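Note that one protein chain is taken out, while the other chains of the complex remain in position.
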Amino acid sequence: MTDARLLVRALVDPATTRALDAEGWTALIAMARAEQLMGSLAHRLDGLDHLPEKVAQLCTDARQSAEHARRQALWEAEMARRVLAPLGEPVVLLKGTAYVAAGLSAGIGRSIGDLDILVRRDALDAVERALIEQGGWEWVKEDAYDDAYYRDYMHELPPLIHKERDRMIDVHHTVLPLTAKPTPDAEAMIADSVELANGLRVLSPADMVCHSAAHLFADGDLAGGLRNLWDIDRLVRDFGPRDGFWQALGERAQRHQLQKPVARALRLAEALYGTPLEGDAAGRGRAGDALYIRRLLARDGWGREIRKLLRLAFYIRSHWLRMPPFMLAKHLWTKWRKG
Amino acid sequence: MKHEFRVTVGPVGFRIGSDWKRPLDQLSALYADYPAPDIPDFTVRLFAQRPWRRFIRPSVMIGGDYMLPDAAPLSLAHGLLAAEMGMNLQMALGQRRYLLLHASAVERDGRALLMTGHSGAGKSTLSALLGERGWRFMGDEFALIDLDSGALHAFPRLVSLKNEAIAVMEGEVQSDRLGPLMRDTPKGDIRHLRPPKEAVARMREPAKPALLLFPRFGHAVDIRKVGEAEIFVRLTQASTNYVALGEAGFDALSSLVRTIPTRAVDYPDTESAVASVERLWAELAE
Partner (left out) sequence: MNAPAYRADPPEARYLVALDGVALIFHRPSGLTHILAPPAPQILEALAEGEAEPAALLERLRRDYDFGDSDDLEAALEARLAELETSGLVWRA
């Protein structure tokens, strides 16, 4: 059965696509789109002389889309910066916006959704007020329950959307739900963050990899996992050769209680993308990795999700990771009752 | 997927997969004259929500490369409509090669007439009717503007006739060009019309945009000028990818607005609309 191994191979070694026939290309493109990796793939394939004309066209389109996403993301960050600058608080960009703002390889061709920022927990109220009162953002929905759910149990404010630009911002004060078992040290992440030329900040290299790994496993049922893992591969390739990176990664993973997710993410990245690893941050054991790999590759040539039972297993796991069981029941019950 | 059908409409190739055979049989009958792409631009999937729903109260979910999160399923009897909706959705959300305008278009002497307006304004019926009356039909739903040359590329998909338009066109064309009548779809009664053979044979020939009309059905005959800024705003609202195309989209759209003669046209019935169009074309088309 075809799975996303096809996509992984094309990303790792674009020259292997020379062997593809029309069917193979069709499947590759459907998978890449479904995994939100079409822009990254299009950049990897750029300049190869064996691309069929249609593929070359679709790649040009995808690169254009990614450039649009990049510009939009940077603009949202800039608009948030203008509103928040008077507070004098550190504002740390996370995920896709951080990658493009810092000019990292992980940002090349990446699709970017909401703007995610990390601020000090004590600054949360002031940030929220500035965004709403001066910035033109508003609550996506006025809903007391969801509101309390976000504020009490999750790691972010309820999402805000900009009235005119129609773009969302997620304001985090820690990088995992408060109820999740690992409790990353968000204050330390902010303290160690790196300032960009415009005054906004991004996580330090080690923290960025830690956050990306936490995000891969804690956020959802590993859906979009190939893309998140591609982020990790690119980050490690950028940072790996830098002095002290591997040692810092080990220390930060421990400090944030993220050794396991970081180790697993590194092993999976190595297994799928051939990510070059050093030191012992990847741990030794590989128990269970094969199951994760099967899950990550569960996508067919029509762009459909396959291996449904396996996905379900991961879905249940992911909710247990996020919330203690009683809270899960309470959460679902409220959802059921409200339809 | 279990069943597959491929079709090229204008410059765009589609692959449609389905859990059921019938909608694809209907598609392939209506799209018989269209070529099939080797490598499609877009994939559409028609699938059952749960495996048993292929047989029990079958309802068609619409998916593909680009999806809306909460698209409601259609009954299997409306499977052909689901396929068309899936194809439209890919264009609306995924098209980046051309500036996409929600507009109908017909051509004469290498020059194109563009018509756009809210649904129900009659642009679709009008283009289909003109396509039977000496114009080349270029599309009833999407007009594709070339980002470099400003030329209009045809997208002559099946014409989706709604409600009263069905009777209008039944009186105009051979019945073998009409698809099955689908009653009580979410959009009312729908019947698809296969465009004229010439429209399909010449679908790769672009045309120069020469006249833009904003038609409005159900009003006394009236013809008004429209200011450039208003035209620009209305066209951005009629485009699903204007923003995503960035500067190239701005360039294409502002050039179009500055050069194309434009009028708003009210009409009480299709016959008087055809007369207004012919008159404006003779006076204004560049």
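Per-chain numbering from 1; labels A and B assigned in written order.
Keep this in mind: a contact is a pair of C-beta atoms (placed from the backbone, for glycine too) under 8 Å apart; a residue touches a chain by one contact, two chains touch by 3 or more.
Every value quoted in this text rests on a predicted model; they were computed, and no experiment measured them.
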Considering the complete complex, of A:18, A:82, A:242 or A:308, the missing chain is touched by A:82
Selected from B:72, B:229 or B:282 as touching the chain missing from the view = B:229
Contact with the hidden chain, among B:49, B:119, B:149 or B:254, goes to B:254
Residues of chain B in contact with the chain not shown = 227-229, 232-233, 236, 243, 246-247, 250-251, 254, 257-258
Over the whole complex, note the residues of chain A touching the chain we left out.
-> 68, 71-72, 74-75, 78-79, 82, 136, 164-165
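By our rule, only the chains that are shown with their structure count from here on.
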Okay, in this complex, where on chain B does chain A touch?
-> 1, 13, 15, 17, 37-41, 43, 45, 47, 63-66, 96-97, 244-246, 248
Which chain A residues qualify as touching chain B in the complex?
-> 22, 25-26, 29-30, 33-34, 52, 54-55, 57-58, 61-62, 64-65, 67-68, 71, 302-304
